[in-house]
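Shown below is the structure under consideration.
The other protein chains are all here in position, but one chain of the complex has been omitted.
Let's turn to chain A:
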Amino acid sequence: MSNQKYIAKALSISAFAMLILSTPACKKSFLDVPPQALEKSEEFFVTQEDATRAVSSIYANLREWKQTAFAPIAIESVGSDDAEKGSSATDATFFNAYDNFTVSSSEGQLNDFWLGQYQSINLCNQVIDKIPAIEMDASLKSRYIAEAKFVRAYNYFRLVRAYGDVVLRLHLPKDASEYNLPRSPKAEVYAAIEQDLTDAAAVLPPTYPASDIGRATKGAALALHAKVAMYQKKWADVLNYTNQVMGMGYTLFPSFEGQFRIPNENNSESIFEIQAETLSGIPGASNSQYSQVQGVRAQSGGGWGFNVPTEELADAFEPGDPRRDATIIFRGETTPQGDPVAATGDNPRYNQKSYVPFSTPFVQNEGEAQNVRVIRYAEVLLMNAEAANELGNTAQALSSLELVRARARGGNSAILPEVTTTDQGQLRLAIWHERHVELAMEFDRYFDVIRQGRAAEIFGPKGWKPNKNEVWPIPQNEIDLSAGVLTQNPGY
């Protein structure tokens, strides 16, 4: 081999060597690639602003599909005598199984409702567990935690009514050993709900400045606590909490019908509303479908027409009760806002409480701006009346009841005569009737009747069976995945 070739070889080898040695591949950092374009959890729950964002997510999530649309219709509404599936006969026929109590544990809405509530609970638990370590304004910190506890109580209340014993998570799981928890007895769940509401009421302010409207208030915590106590027949507590709310300055909105319209949201009667809005320019933020799924079907609003009032509900109102027309949109009518409802349509009736006038603009879903009225002052008055009656305080019962009827009457003395009976049993029925018509189509009736112990009588004809249908089945998927840690409710 010639010298030249040697030199060429030596040169090429040195070139390779230099290439190899200079490559980033030889540095350890070549394998250290940080996650791209992602905000990491370690960077969250650090500042006050993070805390604010986390609490906002809780409120925003309440308007989401599983919280306000199909799942509540299945679990909290169509089982009652007031509502049925609606829509077109062939669409979403699974609702019928909730209406006639043939639902099997595999039906999807059972899982959706369950998941929806627990997703909200997770958001609350994040706040409750992680905000304490943030260095921030102390009073704001405790208020944020209280707001989260209110929402968590609301979620657990919906769960315990729907399923009885449920998995109780009051903290984030520490590790995988806490992923699969058994159901806690109903009484424990109720105790946890009450503790949350007691904590919340102690911290939350009675009112907020205009810029904070929509957050949970002390009145909301007390009113929900009253309802939770009512489901446990703790009448003295119901009376106590409702009396407190009645001293906080709430008043019934003059127009029964008007209080459900968008311009009158967060009015003097409103105790807690899930806030929704048309938000142009924020993709995904106008995601409430509460009004859309119940809207008048196939009319310009493009509603889907589910969860429609039954004839029984229409017949439940006393003669001339204006709430009948304010609760039910009848086929062929013209709404107070001037929308003509076609006389030919799939359904004779639609829910008017969720109704949004057809011409209301939207970016994502029809009626996306409609708030969900969770607790109204009228219900506080009716709970007050019921508790007072149960405790023998007939006079207060009658006076609270009359407040509700008087507003409904709207000055027309020819209708809705004042209830005067002092018989505890008759008065109880009168109050229950008032709940029925005042709160109709507000997702209260189904569990209210069960609470009253009248479900076999009222829902029995359509298939409701005692010792089974008080609660829905635990979602089968969840039982499967728990490998038997979760048990099924009796009868399913």
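The rule is short, and it goes like this: a residue touches a chain if its C-beta (ideal position, glycine included) is under 8 Å from a C-beta of that chain, and two chains touch if they have at least 3 such contacts; residues count from 1.
To be clear about the criterion, contacts and distances are computed from a predicted model.
Asks: Looking at what's absent rather than what's present, what does UniProt name the missing chain, "Sugar ABC transporter permease", "ATP synthase gamma chain", "NADH-quinone oxidoreductase subunit F" or "SusC/RagA family TonB-linked outer membrane protein"?
Replies: From the choices "Sugar ABC transporter permease", "ATP synthase gamma chain", "NADH-quinone oxidoreductase subunit F" or "SusC/RagA family TonB-linked outer membrane protein", the unshown chain carries the UniProt name "SusC/RagA family TonB-linked outer membrane protein".
Asks: Considering the complete complex, identify which of A:Ala138, A:Ala210 or A:Ala395 is in touch with the unshown chain.
Replies: The one listed residue touching the chain not shown is A:Ala210.
Asks: Looking at the whole complex, which of A:Leu222, A:Leu252 or A:Ala276 touches the chain that is not displayed?
Replies: The missing chain is touched by A:Ala276.
Asks: Using the touch definition from the top, which of A:Asn96, A:Gln232, A:Asn264 or A:Gln424 touches the missing chain?
Replies: A:Asn96
Asks: For review purposes, identify every residue of chain A that touches the missing chain, sorted by number.
Replies: These residues of chain A touch the chain that is not shown: 1, 5-6, 8-9, 12-13, 16-17, 19-21, 23-26, 30-33, 35-41, 43-45, 50, 52-61, 64, 87-94, 96-97, 102-108, 111, 114-115, 117-123, 125-127, 166-167, 169, 173, 179-181, 208-215, 275-287, 298, 346, 361-363, 463, 475-484, 488.
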